[in-house]
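One protein chain omitted, others in place.
Order as written gives the chain letters A and B; numbering starts at 1 within each chain.
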Amino acid sequence: MSDSQAAVPHHDGLHNPALLHHFATEEQQRDSASFGMWIFLATEVMFFGGLFCAYLIYRRWYFGDFAAASKSINAALGATNTAVLICSSLTVVLAIWAAQTARRGLMILMLVLTMLFGVAFLGIKGIEYKDKFEEHHVPGVSFSFDHQQIPGHPDQYANPQHAQIFFALYFIMTGLHALHMVVGLGIFTWLLWMAWKGRFTPHYHTPLEIGGLYWHFVDIVWIYLFPLLYLIDRHP
Amino acid sequence: MSNHSKSSPLTSYFAVWGALLLGTFLTYEAALIDLGRFNAAVALTIATTKALLVALFFMHLKGASEKLLKLVVASTIFFLILLLALSMFDYGTRSFS
Partner (left out) sequence: MATATVPSVERENYLNKHYGVESWLLTTDHKRIALLYLISITFFFFIGGFFALLIRLELLTPASDLVQADTYNKLFTMHGQVMVFFFLIPSIPAVLGNFLIPLMIGAKDLAFPRVNLLSWYLYIIGGIMMVHCMLTGGVDTGWTFYTPFSTAFSNTKVIEAGLAIFVAGFSSILTGLNFVVTIHRMRAPGLTWSRLPLFVWAHYATSIIQILGTPVVAITLVLVVAERSLHLGIFDPKLGGDPLLFQHLFWFYSHPAVYIMILPSMGVVTEIIACFSRKRIFGYSFVALSSIAIAVFGFLVWAHHMFVAGISVYAALIFSLLSYSVAVPSAVKVFNWTATLYKGSIRYDAPMLYAFGFLGLFTMGGLTGLFLAALGVDVHVTDTYFVIAHFHYIMVGGALMGYLGGMHFWWPKISGKLYPEGWARLAALIVFIGFNLTFFPQFILGYLGMPRRYADYSHMPEFQILNVFSTAGSTVLGVGYLLPMIYFLWSMRYGKPAPDNPWNAAGLEWKTPSPPTTYNFEEEPVVTWEAYNYDEIDKGHKEEVHVVG
């Protein structure tokens, strides 16, 4: 992280070149960066919070229709994706640990693994979306959800309009989550490049920690999305 | 911030990883049992436990040297609940009037 200002005061070689001019110490800089990321994550919580609010209200109103719509999604794929993300979170902390203990090779391996898990997640998500597309469950003009039984009420069909609200929320929530994954992959590409260049040392690996915080947060969002969207009312 | 001098945290990382996978499995299995209205409660309890595990151990909230980060997390959750609870209060009481 170098500053674009031309007039950075000269440091006397003892300083980390990554220390920006306006910070007094490396510790101050590191604490600021991590604190800033936590606050950013707070904004993300509220960002998804609005969607959870909408979800909660319509789930109460249209429980049966939501259950029917939820049941049409492949929960095994969702569960697999949850496991994939959890594994990627593990590789992230292992990468940070490797940086702390000066194991550059391991760090690079873990970063690559994290990204592979991320790509796998998006691939599985793609299969899921493809299924929904073929079943005409994507909201819009070609949407159809006719003659779908409400779980627990074999004599009742779900109201397609209400199911459409579920699918709208499903696509917006998982879509935004997937978008966050794509951004995360971008961040990790950059981290991998920095790691490759040998920028991270046991003393300085703040970007890795910050990127890790973001990745874990995206994982946490999924931890809630999975039961809320895939498992509303699945029992036989 | 993570504490650099502490002994290898690998055990806890792998333990948390195992717990998270177990939680996922339990969520999936619990959804297949008819618990009535408690299905949602069980699912959310497991999800919250998993989220806490990630935050405390993977995001190092537990070892955070100061209370500030915990304050950020707590107040964010507070305002999120405020948003959900006060809106739900409107929806929940509409039928009474």
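We adopt the following convention: contacts are C-beta pairs under 8 Å (C-beta built on N, C-alpha and C of every residue); 3 or more make two chains touch, one makes a residue touch a chain.
If you're wondering where the values come from, they're calculated on a predicted model, not measured in any experiment.
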{"item": "Touch criterion as defined above, residue of A:A99, A:I165, A:M181 or A:I223 at the omitted chain", "value": "A:I165"}
{"item": "Which of A:G64, A:G118 or A:P139 contacts the chain that the document leaves out", "value": "A:P139"}
{"item": "Contact footprint on chain A, counting only the chain that is left out", "value": "3-7, 9, 20-22, 24, 28, 31-32, 35-36, 39-40, 42-51, 53-54, 57-58, 61-62, 139-140, 159, 161-162, 164-165, 168-169, 172, 176"}
{"item": "Hidden partner interface residues of chain B, rising order", "value": "68, 75-76, 79, 82-83, 86-87, 89-94, 96-97"}
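Throughout what follows, only the chains that are shown with their structure count from here on.
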{"item": "Distance from chain B to chain A - Cα centre to Cα centre, in angstrom", "value": "15"}
{"item": "Contact footprint of chain B on chain A as seen in their complex", "value": "30-31, 34-35, 38-39, 41-42, 45-46, 49-50, 52-53, 56-57, 60-61, 75, 79, 82-83, 86-87, 89-90, 92-94, 96-97, 100, 202, 209, 212-213, 216-217, 219-220, 223-224, 226-228, 231-236"}
{"item": "Residues of chain B touching chain A in the complex", "value": "1-2, 4, 8-10, 13-14, 16-17, 20-21, 24-25, 27-28, 31-35, 39-40, 43-44, 46-47, 50-51, 54-55, 57-59, 68-69, 72-73, 75-77, 79-80, 83-84, 87-88, 91"}
